[in-house]
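All protein chains but one are shown at their positions in the complex.
The block that comes next holds chain A.
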């Protein structure tokens, strides 16, 4: 079986190092990118794995550097460079390229684009020759039309997408998503189904083969951890006319993911309050499998929100999900949706240290917090100018007409900040059982001083997540202040800033930055993931969490960032429970939530896997916008996932 072959990493035996690749310093960087791509394509050895129908794997492991350390220093002196400097989190309109073929794209491409297209075609031809040599005429035939010309059938379309996606990784861009797969691929499947070429079962089999292809080289595409590679796929959602799209292919994708139990591709399901319950049920069946898919996003909120930050309605309706949760526009958006992050708890701590003593009322103090948010936004946005990105001739071929250059800023630790502010409101200004100096000293000293305040603040003060308006409204105010502040600004590319509720790895980074906080969180303890309750908050249950985390105005904070709900596996033990989970997800959407991440977890297995990793090679857990094999994670991430379960609902 192909799946076992890949899981056992047998295909690693075909891999080698790139060796020395000669790239002249005198060349422009665009020339070097192009040369490296040509070279990488040439170095690749076509390999056809036993039984596979969709081919193309990486046999050369590494991409040689094209920019020297000295050059980087010079570039960074003059420019803002996002992450590694390469293009990331962009989503081409794959459907159009698959329809057109690369030769048609070459007509409009620049010289570099033409050269890279030629290199792809050459590699595809060598694959075709290899297939013929091995007697795999089916594969050889599937490479006759594509990639030169448009795909004529479902198999060609899948193979073409594989090649296009593979080429992006090979050029160096990362967090490469595949967008609304069921929308642009369905016409090919339908034609072949109508023609009697496939049954549902045989179509599923081919689709699974294609899904496995995402897992062949993914270990070469690590982000913060193995699994953080951004290979996400969007299913469902309304079309440009407002009709809900969910077809046979959408259904087969959910099934393929459930059958395979592999971490790629990551599935996002677009829904809204009119989405039929049956679709939520299909999604919940996949949830039950425990991969941490699908992640849901709410079209009712997202489309309107995107329109408000300047996207045309038609484009907004086409939104896809970037590597983790950020919303991006296929084909037209060169947005950087994760360019920075505001730490809400940091702002609250700063205001507490600098202004609490002088504020007579809580409103005064909250005003100071808002002022600090404004200053922090100034500082974050002010640093982003003269942005420089490594040229990507291939992305230019895939996305020739860029319309949007918007930037997204995460907002991290909102529950920690809200709980801290509420604690200040209650204990300093309302019941007045804590003195200002005491609180400041306690937090500053990580509760070494005034240690009696720790249990009071940590366990016996109300928290966000229990549907208490006077607490939750503080979060609403924080998020509004953040989004209002960003919405007034233009970025250095003339685009907008978008406020979001995601955290990514900042739940660790930002948490380590600030020491303790007034909610009784101690130094070094992480925030909750994304838009979720604090890790030690005593929570009544999912109903309250859903209500607390749907009160905010997400239309104005549309960068994305999900509420994470985690269920113990025993709660989703049978088909009846799957329907119940589906109803709960629909309730979240109807209540106006923006994005939901639902995980079914087995904490006993995780604990055992820490002791006996060899027993659990396939145990999958969701981290933030991506899933990973538990045993391949660093201990810090393993522990955070386990810690999240202490409040498992």
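Operating definition for what follows: a contact is a pair of C-beta atoms (placed from the backbone, for glycine too) under 8 Å apart; a residue touches a chain by one contact, two chains touch by 3 or more; residues count from 1.
In this section, contacts and distances are computed from a predicted model.
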| item | value |
| --- | --- |
| The complex's invisible chain, by UniProt name, from "Crp/Fnr family transcriptional regulator", "M1 family aminopeptidase", "ABC transporter ATP-binding protein" or "Glycyl-radical enzyme activating protein" | "Glycyl-radical enzyme activating protein" |
| Omitted-chain contact residue, chosen from A:84, A:199 or A:451 | A:451 |
| Given A:215, A:544, A:564 or A:595, the one touching the chain that is not displayed | A:544 |
| Which of A:13, A:78 or A:460 contacts the chain that the document leaves out | A:460 |
| Missing-chain contacts mapped onto chain A | 451-452, 454-456, 458-460, 467, 540-544, 546-547, 571-574, 577, 580, 583-584, 586-587, 590, 649 |
